[in-house]
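One protein chain omitted, others in place.
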C-alpha cells in the first residue's frame, strides 16, 4: 500500500526533515510541496540536501494544492495550521506539526497563544501512557512540541510510579533549528556561536502548558513545572535535565528498574547502560530518545537526562511515527534508529 | 609599587588566562613561568596568543623556581598545589586556583577529593557577603571553582533575603575550557561540536560541596543543592540556570529589588535591564557576571540566570581580583569589564 | 545474497561510519567487530549512536578474528592494514580504508610514509575515468584519502578535457573527524572551536602524492599540485577550492558543459544549478559530492568547489560503493543520497 502525502511548509526545517525521512519510507509517494513566500521556486534552493527532490517546484499553501492527498503534513506557524486543517476533508490524515491542536484547555490556548482554540487532537507521542492507542486509525494528529517530547518521556515513568513529588524543574539545552528559519538577530551565526543564552525564562515559554498537561495526565494530579530552555551553539539536539524531589526512599537502582520497565519494549527509547550519559550527537538524525536516570542522595532528588534530535524525534520523526500508527504501518517504518556521529 | 609574580602551570588554560590579564596589570612584573612536562619549551608553543611572552622558557614547577616572588599563582591539579604551597614562605602571597584550600570541612575533602585536607583559605569571591573583608591583606587565597562562582552569586541575594527555600536546582551549561587541556576522548572537537552532554549528574560533581558551603553561609542553614553541569559546544562561558521554591509571596519586581541592592555597587556584577537575558558571549574575556532574575508565578519558583567567562571571572580574573584586594590595589586593576563579542 | 562482513577498527570514526551505512545495507550481515586497546568492551561505549549494535563486544584485530568473513574492512593506521591484509585469503574481499595500497610508486611510499611498499590495489573512486571498471569483481580495494576524493573529482573533468594547465592550487577546509580519535592537544574542542588553522602546508600532507597520481592519470602528464588543508570548527565535511590557469579561451558555460557531461550520469555527484555554491552541511551523512565550477575572467583561472562528507563519501561511503561494485550489487545500495541538514 502506498499513500500520497503533501507537505505544507516544505521550505522550512521541519518540512525538510519530514521529506528527508519520507524519502526512505517504502509506503509513501511524495505529492505536493507547498510554501508561502517561496512558492514558485525549486525545493533545491531551500533544501540542497534533499537531492532527489531538488527540481520539485514549491506551490502555494492552499486547501486546493493540498487536496487529493491521503496524508497532509502541516509544518506551519501556529494559527495557520488550524485554518488550513479546517478546510481539509475528514478522510484525509492531517498531521499538524504546529501547536494548534495540542492543548486540551481553551483557556490555556488563549493565555499562551491567543486567538480561537481549535480543539485537541490525538497526541503524537506514542511512548506516553495511553497515547499510542489513540493514534491507531486516527485522521488527526497533533505532533508534540520539541521540548515536551524529551522532557515528558524523561519524567513520565517517575510520575506514573510515584517516585517523585509533582514539582519538577526542567532545563533544556537546545540547538537553533528549533527556532526555524526566522530571521531574528539573536539567531545569526555570529550571535549563537560561542554563546549559551536562555529564553522564555520564568515559565514564559509556550511549551510550558504542554508539559503541564502531559505530566498531569501521567501523575493523576497537577504538576508544577519550572521550565527553562537554553540556546546552545549547535544546529540540532535537545539535552533535557529534569529533576524533582523524591517522594520517598528510592535509590538509583530502583529508579532505573522503573525506567527499564517503562521503556524496555519501546523501539525508539534507550535507557543507557549505568554510568553512561546521553549526548545529543548520538541521536542526530535518528528518531531515538536516549535516557539516563539517577538519584542524588544528598539533594534527595531524582535526576533524569534525555537527549533527542529536535527535528527528528522532536518534530518530523514523531510525526512519521504517528502517521505509521494511524495508517497501520509498522511503527518504525522509515525511521532511523542509528544516529549520524560524530 | 610593583610585585613580582610567578605562575605555576603556565602552559594550561588557567595559567594562560592569568598571564593574559597580568600582562595589562600596571603593578605586576611577570617572573617565573613553570610547568610539568612542558618545562624547557617556550611559552609561545603552548600559548601562541600571549605574544609578548612567546619567547619565555618554561621552567619546572618546584619551590625553588617559585622562590623570590611576591605572588605565586598555582594553576595545578588538586593535591599538587597544597604540596607546593606548603613549601612557600608565609610572606609570599599564594593564590591557589585549584581546589585544595576551598573546603572548610575535612570530611567533605576526604569524600570528594580524597587525601589529606590542606585546610581552608580565604575564599576569592569578594561579592559573597563577608568574603571581601577576609581577602584584604591576606597571604593565602583559595580561588573558587568556576561553577560555584556564577552559581553562588546567582543565589546568594535570594538566600540572604529569605526569598527562597533552601532547596536549589542548578544546571550550568559550560564550555570545554573548564576541563583544561586534558587529553580525554570526550573533549575532542569531533565529540564536542554539535553536542550537549551532562557529566557528574546526581550530585557527583566535585563543585557540589563548594556550592553547599557557600550557600549555607549566606542562608544561615543547610541548603540542599542539586547541581548538573552540561558540556556545550563552546570554548568558554558558563550559563547557570538556578531555581528554588519561593519562601512566600514574592513577585519579579520585589526579587529584582533584592538583587539591585545586593549588586548595585559591585564593579563586576551587572543585573541586566528587565527583559534582557544573559548570554555568555557578552562576558567573554571580561571579569563580569551578567545576571537576570525573575519569578515563575505558576511554578512558584525564583529563577536566576548568570553568565560568566569560566576562565576569567570563573578562574583567572577572580584570582587577580582577589590579589588586588590582598595587596591593596584598586579591586578592578587589570580586569576588563568589556567583553569580546560577537 | 548476503555477505558476512568484518570491520577492523570498529571503535574509530571510520569504522563507526562504515557500520552506520552497513546497518542499512540489505545484503550485509555484520560479523566480527575488532579493535586494539578497546577489545573486550561493548561497541556502545565507543559508538553510542549505533544503537542496534550497542551490545556487540569488540574483539582483538587479528587474522583469526577476521577469518570466516566474505568482506573485511580495514580501518586501521597505515602500515597495520598491509600487515593484516597479507594474512587474509585471496577469496576474501579486503577493503583497505588506510593508505597502504593507494600509491603505485614505491619511492613515493617510502618518501611519504616510510617502510615497505605494499603494492597498489584498485582505487575506490569509481567516478574517476577508468576506475569503476577495475573495481568490478576485484578482491582488493584501496579506498581513497578523504581529500583526494573531493579534490580529484573537482579537477578531473577539466584536466581530461584540457581546459586547464597541469598546475593546480587546492585548499581544502576540513572538519576534525578526518583526524580520527587521536588524542592530540590541537584536536581538543577548546582549540578547534572558534579557530581555523592549516597543517601540512607547503606540500607536506601525505595526500599530496595521491592527488598527483590521480590527476596525472587523467591529464596524461605530470600535474603540479599545491595542496593546503585547513582545519575548521566542524566535525564533518570537506570544502575544496581548486583552481588552475585556463589552457585557452574558456568561459563559465563551456566549463559547465564539460562537468555536466562528465558527471551527468553519476549517482553521487551533483553539479549544482548555476549560481548555487556547495556547502558541506548539505552533504552531511550522504555519499554525495556537490560541485560547482566557474571561470574567473580576470585571473584567467578555472575555479571548482567540491563539498563532501569526509567520513561518508570521503571514507566509509566510498568503501561501501566500491564493495558494491566488487560484489555486483547495485552501486548505490546502502548509500544515502540525502544529507542531514541543517
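Every chain is named by a letter (A, B and C) in the order it is written, and numbering of its residues begins at 1.
What we mean here is this: a contact is a pair of C-beta atoms (placed from the backbone, for glycine too) under 8 Å apart; a residue touches a chain by one contact, two chains touch by 3 or more.
Nothing here was measured: the structure is a model prediction, and the numbers come from that model.
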item: Residue, one of C:3, C:39, C:104 or C:230, that touches the chain absent here; value: C:230
item: Residue touching the undisplayed chain, where the options are A:3, A:187 or A:276; value: A:187
item: Among A:154, A:234 or A:319, residue touching the chain not depicted; value: A:234
item: From B:48, B:89 or B:328, residue that would touch the chain that is not displayed; value: B:48
item: Which residue of C:50, C:72 or C:295 touches the chain not shown here; value: C:295
item: Residue in contact with the excluded chain [from B:32, B:169 or B:282]; value: B:282
item: Chain C residues that touch the omitted chain in the full complex; value: 167, 169, 171, 173, 190-191, 193-199, 201-203, 208, 212, 224-226, 228, 230, 232-237, 239, 241, 243, 245, 252, 277-282, 284, 292, 294-301, 303, 305, 307, 342
item: For chain A, the residues touching the chain missing from this view; value: 13, 175-177, 179, 181, 183-185, 187-194, 233-235
item: Interface with the undisplayed chain - residues on chain B; value: 13, 16, 20, 23-24, 42, 44-45, 47-52, 54, 177, 193-194, 235-236, 270, 272-273, 276, 279, 281-286, 288, 290, 337-342
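Note that in this section only the chains that are shown with their structure count from here on.
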item: Rotational angle, Cα trace of chain A fitted to chain B, multiple of 5°; value: 180
item: Among all chain pairs, the one with the most C-beta contacts; value: A-B
item: Chain C against chain B, contact positions shared by both copies (same if over half, else different); value: same
item: Euclidean distance of C-alpha centroids - chain A vs chain B, Å; value: 37
item: Inter-centroid spacing, chain C versus chain B (mean Cα positions, whole Å); value: 44
item: Where chain A touches two or more other chains at once, by residue number; value: 193-194, 235-236, 279, 281-282, 284, 342
